[in-house]
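Only one protein chain is missing from this complex, and each of the others stays in its spot.
The chains carry the letters A and B, assigned in the order they are written, with residues numbered from 1 in each.
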Amino acid sequence: MKRFLAVLLAAMMVLGLIPAVMAEGAAEPITLTVFRGDPGDQPADDNKIYKLIEEEFGVKFEFEFLAGDLDETLGLKIANEDYPDLFDGGNSADLIISNGALINLLDYISPEKTPRLWAHIEPQKARLIEKDAEGNDVLYIIPNYGLPDGPQIALTVGGPAFFIQKQVLEWAGYPTIKTIDEYFKVLEDFITANPTDENGNPYTGFAILCEDWRHFCLINPVQHLMGRPNDGEVLVDVSNTDFHTETFIDKPYAKPYYKKLNDLFQKGLINKDTFVMNYDQYIAALSSGTILGMFDQAWDFGNATSALNAAGMYKNTFVALGPVYDPADVDGKVIEEHYLNGSLPNVRRGFGISVTSPYAERIVNMWEEMLSDKWQLIFNWGIEGEDYYVENGRLLMTPEQYANTQDNTWIMHNKARAFFESSPKKQGWIMDGEFKGNCWEPGNQDEIVFGLMNEYDKKFLEAYGFSKFADFVNPPIELAPYGEAWQIDYTPVEIEHQDFLNIQDKRLPEIIMCDPSEFDAKWDAFVEEITPSATAFGNYMQEAVLKEAQKVLGNE
Amino acid sequence: MTAIPVQKRKARRHDVVFPVVNAIILILLMFITLYPVLNTVAYSFNDGTDALRGGIGLFPRVFSTKSYAAILEDPAVYQAAWISASKTVLITLLNLFWTGMLAYTLSRREYVLRRVITTVLVLTMYINAGLIPNYLLITRTLSLGKSYWVYIIPTMFSCFNMIVIRTYIQGLPDALVESARIDGAGDIRVYWQIIFPLCTPVMATVALFVAVGSWNSWFDTYLYCGGQKQLHSLQYLLKMKLATTQASANAAKTSVDAIKSTTQTTPITIRCAITVVSTVPILVVYPFLQKYFVTGMALGAVKG
Partner (left out) sequence: MSTIGKRSAGNAVIPVRKKSFFRTLGSQWQLMLMSVPMFLYVLLFNYGPMWGWITAFQDYKPKLGLFNSPWVGWKNFEWLFSREDFLNSIRNTLAMSVINLVFGTVSSILLAILLNEVRMRAFKRTVQTVTYLPHFLSMVIVVGMAQNIFASNGAINHLILSLGLSKQPVFFLGEGRYFWWLVGVINVWKEVGWNTIIYISAMTSIDPSLYEAASIDGAGRLQRILHVTLPGIKSTFVILLIMNIGHLMEAGFEIQYLLGSSVVMDWSQTIDVFVLQYGISKQQYGVATAAGLFKSVVAIVLLLGANTIAKRLDEATLI
C-alpha cells in the first residue's frame, strides 16, 4: 500500500512537471551547477530575477558557495575532477586554470557570434587574452568587474589612504594635508588640545590594524608615501620600461615612516593594544569615534562608517587623504602623490566554464544576451516601478528602495546577486539609448549619492571647495602596463613570501614600540633578517612584472 | 539500615560549613560561565550597527530582533533544521546501537579478538590520512556525495565513545554476566537484557556527545552537499549567513554603501543570534538526557 502510494506520488510529481517543461518552448530547460569562490546566500525559491532568467533562458542554477579554505576546496574538486558548469575560483582561479579545469572562451566568443561580449572585452583584450603553453590565444575568464563604459567614476577613495576624522580637520581650520609629517602633526596638535572626547573617553591618535591578512595597514603604507598606488609589497619604478621592481620594506626609504611611528608611540599617540587588536575590536574602536586616524582601505571599515552615521556622529567619520614623504625624508626628492588608480579589469576573477560542462555554447549565448541594456538594467537596478523609478530620463530610487539593496534578506528574494556578481557586467556610464548619462550602478548615481549625504559632509566639502570626497587626492592616474602588482600570482615563491610577511608582522611592531635609542639597531637587525626572503620574492616579482608588462606592450 | 539516620544527625561542624562554601563556589562559577552566554544573548537582541561599538554587557543597548528576523525569515532555515534534526536522531541511534554492542564485546576479557580489535580501533583516534583521501573515498569509491546518506554512513562509530561505554561496563560487577551465563544466556542476550539497561547513564552521556557533534557539524555538508540546497544542514546554513554578512560588510565600495541604513545586520549580532538559534534546541533536549547521568542509577537495588 505504502509503495503504491509512493509510486502514485512520484507519478504525480512527474506529471506535474511536464507541463512546465513543455511550456518552455525552444530552449530545453537546464540546471547549471555553479561554484562561487566566496561565501554567499542561497537565493530564495521565489527570487524574481532568477524566475525571469528561467522564463527567458530556460536556465536554473544550483549554487555552491565557499565555506572553508578556498585552496583546499579547489584542491578537492581538482582531485575528484568534479567541476561545476560555472566555476568561479575566487582569488585562486590560477589554481583551477593551471589544472586545466576551464575551457578557452575564445572558441565561443568572436565579433560575429557574440558582438556584445566582444565589444565588452575588446578595449582591454591586450590584458585579458593570454598565451597558453602552446602559444595559442586563450581567455578563460571574462572579468566580473573592471570593464566599465565611459570615463572613470571616482566619487570617493575606495581603496588605500591615510584616513583622518573630519573633526580634526575642522578643528584645524580645514588645512590641506600633503605630507605625512603634516598628517601626523595635525593629529598630534588635535590630541594635545583635546585629549578626550565630550564623554571623557581618551582619543587614540593613530591606529594600526595588524590582524591576519589585514596587516596591510602595517606593512603597505611606504609605497604610497613614495608616490605609488597599491602594488602589494613591492615598489615599481614606472619611469621607464625596465620597470625596476623591489620590495620596499627593507629599503632605507622605509625607515623614516617607522621612525615616525616610533616617535608617535613615544608620544602616546599610538597605543600598544593596537598590535593585538582583532578586527571586531578595531571596528568597535572606530565606531565609538575615539580613533582619530589610521592607514587602511576604505572598504575595510565600511561598517564602522555606517555605525558612526547611524549614531549621528558625522564629525567622527573619516576622510581619505593622500600624504607622501616630505623631500627631507628621501634625500630631497619631490614625490608626486598617486593614490587613485585608473580602472583595470579584474583579470582572472569571475566565472569560467569548466571543461566538463556540456553547456558552454548555451552559457556564452546567455551572457551575450544578458549584456543587453535590458538585462543589465534588471541586474543592476531591478524591476522598474518595484525597485526603482524613472523621472525625466533619470534612474532613481527612493531611500527605502535604496535601503532594500543593502538588505541581505531582501536581496535573497529580489536580486540575482550570486550569479550576477561573477558574470560579465557593465559598469560606469550608460553610453547610449534611453538612459544615456545615467550610471549602471545605483551607488554611483549622483542623485542617490548626494541625496543621501548628510549636512555635515556637505558643509565639510564646501569648506574645502570640493564637490566630492575623491577631490582630497589626485584624480585617477592611468596604470602602467603591468597593471597592479598585488594581483600577480606568486605561487612559485609562496614559501619565501610567507616568511617575508611573517618577519614583518613580527618585527615591525617591536620596532615601533622599542626605545628610541634602540631603533637603529633594531631596524638594521630587521633588514638583515628579512633580506633573504625579500630578495627571493623581489626578484620573482621583477620577472613577473616584466612579463605582465611585456604581455600588454607586446599585444599592443 | 536504621543506623544511618542516627549517624547523619551527628553532623560535624564542617558538614554545615562545607555545603555553604561549596554552594558559594558553584554560584560564583555559574556567574563566570553564565556571563559569556548572557552577553551573547544580549548582543543577539541588539541593533547590529550599534553593536559594532562594543561594550554591551548583560542587556541589549538598542533592542532589535532584526538579526533573528534575518535568520528566521529565510524559509530554507526550516528545511535545514529538519535535515539537521533527522540526521542527528538517526546518527545517535545508530551510534548507540553499534558502539554499545562493540563496547560490550571489548569489555569481555575472554574474547579472543579483543586486543586486536581494540588496538585497531584506538589507533583511529590518532591517525588521519588527510582530507583528499577521505574525500575520494566518500565521493568516488562509495559514491555517497550529494546524498543524505553521506551524513549518516560515515559517522556511525566513534572510538572515544566506545571507550567511554566500555569503561563503564567494565565497572559493572562481573557477577552480572557470569550468573546470566550460568542460566544459559548467550552474549547477545546478556548484553541486551542485562548490560544495556544498566548502561543508561553512560548511554545518555554518549547520546549527548554524538547528538551535539552531529547537530553542530557543518563541514560534511560543505564538502559533500554544498550544491544540494535541499540537503543543507542548519549549521552549514547559519555559517553561510555569517560569512555572507561578513563579506557584505567588507564590500562597501562606494560612498553610498557607506551610508547604510540603520537596519543593517552586522556580523557581530548575526553571529550571536546564530549561536542562540542553534543552541536552543540542544538546551531543550538536554534535561531529558541529563536526568540519567546526573541522578544516577540505584545500582545497589539492581544488584540485590
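Criterion: a residue touches a chain if its C-beta (ideal position, glycine included) is under 8 Å from a C-beta of that chain, and two chains touch if they have at least 3 such contacts.
Bear in mind that the values here come from a model prediction, so they are computed numbers and not experimental data.
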item: Residue, one of B:Val37, B:Leu58, B:Leu72 or B:Val89, that touches the chain absent here; value: B:Val37
item: Touch criterion as defined above, residue of A:His215, A:Lys251 or A:Lys468 at the omitted chain; value: A:His215
item: Hidden-chain contact residue, picked from the options B:Leu52, B:Leu96 or B:Leu208; value: B:Leu208
item: Contacts of chain B with the absent chain, listed as residue ranges; value: 3-4, 7-8, 12, 14-15, 18-19, 22-23, 25-27, 29-30, 32-34, 36-37, 39-40, 54, 98-99, 101-102, 104-106, 108-113, 115, 117-130, 132-134, 136-137, 141, 154, 156-157, 159-160, 163-164, 167-168, 170-172, 178, 181, 186-188, 191, 201-202, 204-205, 208, 212, 216, 271-272, 275, 278-279, 282-283, 286-287, 290, 293-300, 303
item: Contacts of chain A with the absent chain, listed as residue ranges; value: 69, 71-72, 75-76, 78-79, 95, 99-100, 210-211, 215, 271-273, 275-278, 280-281, 491, 494-495, 498, 502, 505-506, 509-510
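We adopt the following convention: only the chains that are shown with their structure count from here on.
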item: Separation of mean Cα positions, chain B and chain A [Å, integer]; value: 39
item: Complex contact set, residues of chain B against chain A; value: 49-50, 52-55, 69-70, 73-76, 131-132, 135-136, 139-140, 145, 218-219, 222-223, 226-229, 232, 236-237, 239-241, 243-266, 268
item: Interface residues, chain A side, partner chain B - complex; value: 33-35, 38-42, 44-45, 62-68, 72, 75-76, 79-80, 82, 84, 155-156, 158, 280-281, 283-285, 287-288, 298-300, 302-307, 309-311, 399, 402-403, 406-409, 412, 441-444, 448-449, 452-454, 468-469
